[in-house]
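Structure, as structure tokens:
For this view, one protein chain was removed and the others were kept in their places.
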């Protein structure tokens, strides 16, 4: 079993152009050293093609539009994301929530196209509901902790354990991730100790003075937690 | 066990004012005669207060806004719906879809306020997802059949049986309703025979020359189906 | 020329049921005494019918859905609002923004149905754009001041004068109102002195211990300002 670190670039000033390339390169180096940790980069739509064609690390979109190809000005359907070389998409993030029927469309269409889907959710209840749609992964993130630096695994561990319990009732296979406020290696260890496969992290990496050191610290913590479990 | 007939007034020309009063009155008379059938009227927001204060039949809203009371211009929160005397709300209809987190909010808030919730869904998968949120009822409606007069129970019975199967895996108690294209008494019987508690119907009643006869025919069919099951 | 006081009930705890009736009754009494001041109450959808049938004071909706009658579950089209006895609708409030094409639809449809339209806007630029659609009134409200108790007429008078100037270039007839942070009689006077016809007010009335005294103070101020101008 692998540990997961999903880095959400969001639309931070470091999320695009040269800075995005640097963080992707640093990630690639870390990923090579820690084979038991799968690192995924969720990047802006504009960066998908260049990053996916340059790096071996898994590149995901941060959203996909639940529409087919065709007369869809300003939309990015799953088919176009697949063409960029991306491996999947993160959807339903609290900053880009989707309707239930749209999540279902995107999970199903992703499966047909060979794209992996990570569905974000805000509570144990919505995590279980999303898990019923059979995506590849669920990331539970209480919105009130996102970007605070206060890890959900510390502030509200019962949300993590409650999510694992609720999700497992409807889906035995889905990967479960812990998000919101993940800042330090200890938060990664706690996420794995509480029964999830890893973390969804954003500002802690994207705003770090030394993103590579931050990612490496988290990867090491993930390895430690895997061994302990 | 009771059979259900939920009549969605939508925004048809008969959905408000005098016509709405007439249909509510006709429903009330039918409801008195068929005690084993629960008839619910989902009416426009503007009609909630007058209908709920005039009739004993259950009045529901067709939507609720997933926000608390306060500075929310143009919104209708659950708290205001409760004050009108309505008994619950229909949500996530294909003409008014909601985000997953919003459905969860409305189901939870409804429960706290003593309001019943019926969540519409388009497929067995989304029905199961919605059922994981523990509303009072689920109504499965393939959008492509809504308003066609082609009953889902005839055209795609496997959607109904598939929904019952998928929903029961995650929720044993939730009431399941069959929607989309319900036009005739036979459609009501088929819905119950296929394992659901009844129907969600709209145009067949709202555009009927004689709404009372239409409702009564459906109520009789429901009683027949109950006995046969 | 009349002065305007538009009271937006929003979804405050006082916006519905008995409290709403009390505020409407108080307004009616004030309105009778101050014939030069037109007072409009923008109320929740659920209260339109009962308030419009009980009181002579002008009742407006806080929003209308830009759709025709028909299969529109959970929507409130202009035609239904007209049927309740309401005289018009407030649209595009910062808490319920609309697309440009939707505002145009609602202004045009309102005109056809004999409903008045007040379009809210956030800046002089969007106020001018909205005025180009020829609604009955424009209300300029910088969103950052809404609900603060800091009147725009005090904090940013240049937004009011800039709006009057920008709007008059494209529309000579539209009524212009000042919103956001209106709390006291002086704010009403300032709004009229700066060249608008009156105010859009919400929390100052809806949260007042004595709403009638608050409304009456504002009506008196409006009369004073009219005489001075």
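Residue numbering begins at 1 within each chain, and the chains themselves are lettered A, B and C in the order written.
Note that contacts are C-beta pairs under 8 Å (C-beta built on N, C-alpha and C of every residue); 3 or more make two chains touch, one makes a residue touch a chain.
Computed from a prediction, not measured in an experiment: that's the story for all the values here.
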Chains shown that the absent chain touches, full complex: A, C
Options A:40, A:81 or A:107, residue touching the unrepresented chain: A:81
Full-complex contact with the absent chain, from C:126, C:153, C:183 or C:196: C:126
Which of A:27, A:62, A:153 or A:196 contacts the chain that the document leaves out: A:62
Interface with the unshown chain - residue positions in chain C: 92, 94, 97-104, 108, 121-123, 125-126, 128-134, 166, 169-170
Contact footprint on chain A, counting only the chain that is left out: 8, 10-13, 15-17, 42, 44-50, 61-63, 67, 69-77, 80-81, 83-84, 90, 93-96, 146-147, 202-203
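In this text, only the chains that are shown with their structure count from here on.
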Intersection of contact partners for chain A and chain B: none
Inter-centroid spacing, chain C versus chain B (mean Cα positions, whole Å): 35
Intercentroid distance (Cα basis), chain C paired with chain A, Å: 45
Per-residue multi-chain contacts in chain A, two or more chains: none
